[in-house]
Structures are given as C-alpha cells and as structure tokens.
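With one protein chain removed, the remaining protein chains of the complex are shown where they sit.
Note that the chains are named A and B in the order they appear, and that numbering of residues resets to 1 at the start of each chain.
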Amino acid sequence: MNLFQRTIRELHQMLVDREISSVELTESVLGQIDAVGEKTKAYLVVTRDLALQQAKDADDRLRAKRDVRALTGIPIALKDVLCVKDVVSTAGSKILKGFTPPYSATVVERLEAEGAVFLGKTNCDEFAMGSSNENSGYWPVHNPWALDRVPGGSSGGSAAAVASGEAIAGLGSDTGGSIRQPAALTGIVGFKPTYGRVSRYGLIAFASSLDQIGPMTRDVVDCALLLQAIAGHDPRDSTSSPKPVPDYLATLRQGVKGMRLGVPKEYFVTGMEPAVEQAIHDAIRLLEQQGASIEEVSLPHSDLALPAYYIIAPAEASSNLARYDGVRYGHQAEGARNLIDDYMLTRQQGFGAEVKRRIMLGTYALSSGYYDAYYLQAQKVRTLIIEDFKRAFEKVDALLGATSPTVAFPLGAKTQDPVAMYLNDIITIPANLGNVCGISVPCGLADGLPIGLQVIAPGFREETALQVANAFEAATDFGKLQSPLMRAAA
Amino acid sequence: MVVLPKSSLSSEEVEHVARLARLGITPEEVVRYRDQLRHILDAIDALNRADTSRVPATAHPLEERNVMREDRREPCLPAEAALKNAPTREDAYFKVKAIQE
Partner (left out) sequence: MAVATRYEVVVGLEVHAQVLTQSKMFCGCSTDYLTTPPNANTCPVCLGLPGSLPVINRRAVEATIRTALALNCEIPEFSKFDRKNYFYPDLPKGYQISQYDLPFSRNGHLEFDVKGDPRRCGITRVHLEEDTGKLLHEGAIDEAPSSLVNFNRAGVPLMEIVSEPDLRSADEAREYVMRLRAILQYIGVNNGDMESGQLRCDANVSMRPVGRTEYGTKVEVKNMNSFRAIHRAIEYEIERQTEVLETGGRLVQETRGWNDTRGLTVSQRTKEFAEDYRYFPEPDLPPLEVGREWVAEIRSTLPELPAARRKRFIADFGLTPYDASLLTSSKPMAGFFEEAVRLGAPAKAAANWILGDFSRLLNADHKEIEEASVKPTHLQQLIGLIDSGVISGKMAKQTFDAMYRASDPGPALTALEGSSQISGDAELEGIVVQVIAENAKSVADFKAGKQQALMFLVGQAMKVSKGRANPQRLEALLRAKIS
C-alpha cells in the first residue's frame, strides 16, 4: 500500500512512530499528482516547494516531539476559494487570474499552526457556482472513478484529489451542497458544518449567509480530525459562533443504538435514480439493524428550498462579486475608452457564463420593484425551512437521505440546461438554508459509481452527524472502496 | 416538448440588469440570457405558493447579536502589499480610466 492511499489517522501514527517522515509522505502524494494529475485535472496550482518546506518543518516538530498535533506533516489540498498568502488564489475564475493575496484565510492559518502540508489549490466551479466543476474558469475536473464523468461540484477538485490519492484530505466550501455532492460522487466523506462553526475569513465569498468551509476526507475519523482543527470562533468573522467546540473524537464511536433517525419523505425526489434510492433504503435498514429507531418525518417546505436558494445565493453573490472591477486586483480589460466601459469589458471577459447568469439573476431579484416578490419572499421561505428542521429535530436526533439524486453524470450532459443542473443540489440545499449540518458518507456503488448517504444533524450538533456517519461506515465496507485511479497504483 | 416560459422578462430588462451589474453582454447574449432567466424565474415562481404573510424574513441565520470589536488599531498592510496586485498603478496609487460617463 502506498502512503498516499492511507488515512490521516494511520499516517499520524506512522509519523509519530518515526516509521515515515512527512517529506516521504509528501513526496508520495506529489508523485501521485505527477502520475494522475493530467487525468483528473484536480489542481489549478501545485505548491511543490512550499509543500516540501512545510514537510521539513513538520519533521523537525515530529523529531523534537514539539507541539505534535493530528495534522502535523499531513498533506492537504485547499480549494481555490481559500486565500493563501502569496499563493495564487483565484476561486477558479479568470477574473482573479494571478491574484496573490497578501493574507491567509483563518482556516489556512489554523492548519499551518497544526503543521499541515499544503499541496496546492484545487480546481472548482468559478466562485463555487456549480455542481459539476464544469464552470471552472480554467478546465473541468474528471472523476477518478470514471474519467468521462464529472466529479460533482463545486469542490470537485478537492474531491477528485482525495479520491485519487492526490491528497490525504482536502478542504472544500459548501453553499448549496458543494462539499457533500462531490464527496458523494467521488466516494469520499464530505462535511458541511453548521453556518458559523468554521470561520469564513479569507474564504472568497459566494453567498455570505450560506457559505461554509468543511473537510473532505477518506473516512469519518479523518473528517472529525480535520473539522476539529478548523472549527471555532474567529474574531475576524462576525458570523462565526462563539459556542465552544466539543471533542468530536470523544463521541465518534458511540454508535446509533437508541438513536432516533428520521427519514424525510420529501427527500426521495422525482428523478432520483433507482440505484441511489435502493442504496439509501439499504443504508437506513442497516442503521436500524445497528439499533437506531427509524421513523418517517416530513419537511413540508423542502420543495421550496431550491427556488429560495436560487434567489438568496445569486442576490448575495451579485453584491459579493461587485468588487471584481479590475481596479485593485485581477483581470483588467484592455482598450476601454473610459471607466464604465472598462468595468463592463473587464467583467464581461473575466466572468464565465454561469457566474454572469447568477449575477444577473441576483441583481434582478434585488432591484427596485422586485425585492419584495423575490428576495424578501425567499428569506421568508428560508424561515419556513428553518422551522421545518426545528420541528423534525424535536422528534429525531438526525435525518437520513441521499446526498445527490444521481451518481456522477457524463461531462457535458447538463451544461446546456441550467435548471437541470440546479436540480443536482435539491437534497443538499435545505441544510444550507436551514442552519443545520450535513455529512455525506459513501453507501454503495451503482455501475461502479459511488453513492452518498447524507446525515443531517441539528445546528452545532456536528458530533451527532459524525457519530451516525461513523456507525454506518464501521458497519460496512464502503469506506474502504478506492477509486480505480487510486487502486491502480497499489 | 417545448415548454414556453411564463416569465415575461424582456430583453430591455436584461440589458438594464446587465448594466446595473456592469456586465458587458452581446446582443445574442441578451436573448440567450433572457430565455434562460425566464426558465429559471418560472422555476422560482414556486416560492409564491408559500403563505408567508405572517412569517418573518431570515437575513441572518445565527442568533448572535451585537458582535463588535473594541476600537483598537492593528497594523496595516505594507503599501507595496496593498498595491502589488494592481493591474494599473501610478506611484503608490491605483489608476483608473476617465470617469466621464
């Protein structure tokens, strides 16, 4: 078994035991990037020199047994929406081509403090807007399970990197499913924490009231370890919660015996693939066998989550993306006659079609005469969705459903139909609007393509989601499945 | 089967919105975006099914209130770091084209 195929927990033990060095481990992962990077196109930038330097520093720490933490020496991939000081950070957009921030995101600083190793910036849909990674301003990402298929999105690069052995773990961001859906489609674990659990400072914003950074890992334990490192209050993010962060490992292995798990009937949406539906039913039965009591619940406003999301997120995005005007950083058009032409041209050239579509939709929804009908109404519907979850969680500890209604689809299959593309996120979006947390964990294969089980827990009950996901993973072998690209190297 | 959108979003509205958002678009794009946005707006119309007459809006998901910092100075960026990504600059200033409209 190659080092790059292992989990954080295994590698941590090997590093602590001096069985391997972080430099060896990092070289192993960089070697896999060299081997399959051209196939997945998971990275936009590989920070080889930085990674090896950080690995050396981590080895010093390990050798001196000084401040050794769970992630010390572990190579990690960072989604390109995260600012890393002096490393090109573009959010997958041409409008930020060459932009090197003079500061790092809080999560990046926290991982640095842990002694983690940064492999580079992973590809994503431009400004995290997309569900297939085909909206990247640079190039699409290919699914390590089937290279002609999408890895999901928007954190498709981090997902593909973790699934192909091009990273031990990765960070993604999730506004409407952008961690969970690609995790499901690439057979890894992806966790969207509760809004406010992880600082957004230095996360290039898509929709400020929904964006959340989270871990993408090989298994649930790794997920808990990575979340532990990045969660917690940050005075630089006014929307980060001051609630204390529990010890996620402490409750991880307590199982589901005696837990009440709800199955929202609305989550079995029309258009769901039969194989996916079957896998979810099987997963539910398995958890029941583990001692959980299962009951059907209703989240009656679920069908309104998608339309509400496609008002709120574009509205916030239209404002968040106004700063890309070519004055202080990023792309600036050539040949404009005056300032307003410069703005129009710069943004016409710098943004891709999906980003422009959402900017226009959001601008329209906020504009005079439409605000009440669209934006305000969407915010009220958001309240209804929050209340749906509150009522459900009075009865159950967590909710179960599919992450994505389909397995990975072929590249190009949905690019011409925005509405069809938006439907990919129909079961992930409610968790973003509802201020709850959701994890996707592998629960089977259909024709060799991964399926994800979604576990949704109440706000700031990440430990519950992890506990259920871990119980499921422990009772199956799905967590041990490796993508063909990773297996091939063994 | 071709489903005709119910939304009556006009090309002029698309042009107006694009201008508000400072997005240059070609005449062909105006038509394409108009048609796509009509379909999207049709799907979004489902929102109006919900009776929200007595529902408050959620603008801020968290319960936290009065999040403030004390009035203390922190170091600024070195001016060179502030300017290093500028596409066009003159000395220590960012430079922009004529502001006439």
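Going forward, a residue touches a chain if its C-beta (ideal position, glycine included) is under 8 Å from a C-beta of that chain, and two chains touch if they have at least 3 such contacts.
Please read all numbers here as calculations on a predicted model, not as lab measurements.
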Legend entry - Residue among B:Lys6, B:Arg49 or B:Lys95 that touches the chain left out of view: B:Lys95
Inset, instruction - Just name the one of A:Ile8, A:Val29, A:Val68 or A:Cys83 that touches the chain not displayed here. - result: A:Cys83
Inset, instruction - Decide which residue listed in A:Glu166, A:Glu316 or A:Asp425 touches the omitted chain of the complex. - result: A:Glu316
Legend entry - Sites on chain B contacted by the missing partner chain, in the whole complex: 16, 19-20, 22, 59-60, 62, 64-79, 82-83, 90-101
Legend entry - Residue numbers in chain A that touch the chain omitted from display: 81-83, 89, 91, 96, 99, 101-103, 105, 200-205, 207-209, 235-239, 315-316, 318-319, 321-325, 327-329, 339, 343, 363, 366-368, 371, 375
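Rule of thumb we're sticking to: only the chains that are shown with their structure count from here on.
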Inset, instruction - Find the geometric centre of each of chain A and chain B from their Cα atoms only, then give the gap between the two centres in Å, rounded to an integer. - result: 23
Legend entry - Footprint of chain B on chain A - complex, ascending: 98-100, 102-103, 195-196, 209, 235, 238-239, 241-242, 301, 303-304, 306-308, 310-311, 318, 322, 325-332, 336-345, 347-348, 351, 356-357, 359-361, 363-364, 367, 373-374, 376-384, 386, 418-419, 422, 435
Legend entry - chain B to chain A touching residues, read off their complex: 9, 13-14, 17-25, 33, 36-37, 39-41, 43-50, 52, 55-62, 64, 67, 69, 77, 81-82, 84-88, 94, 96-101
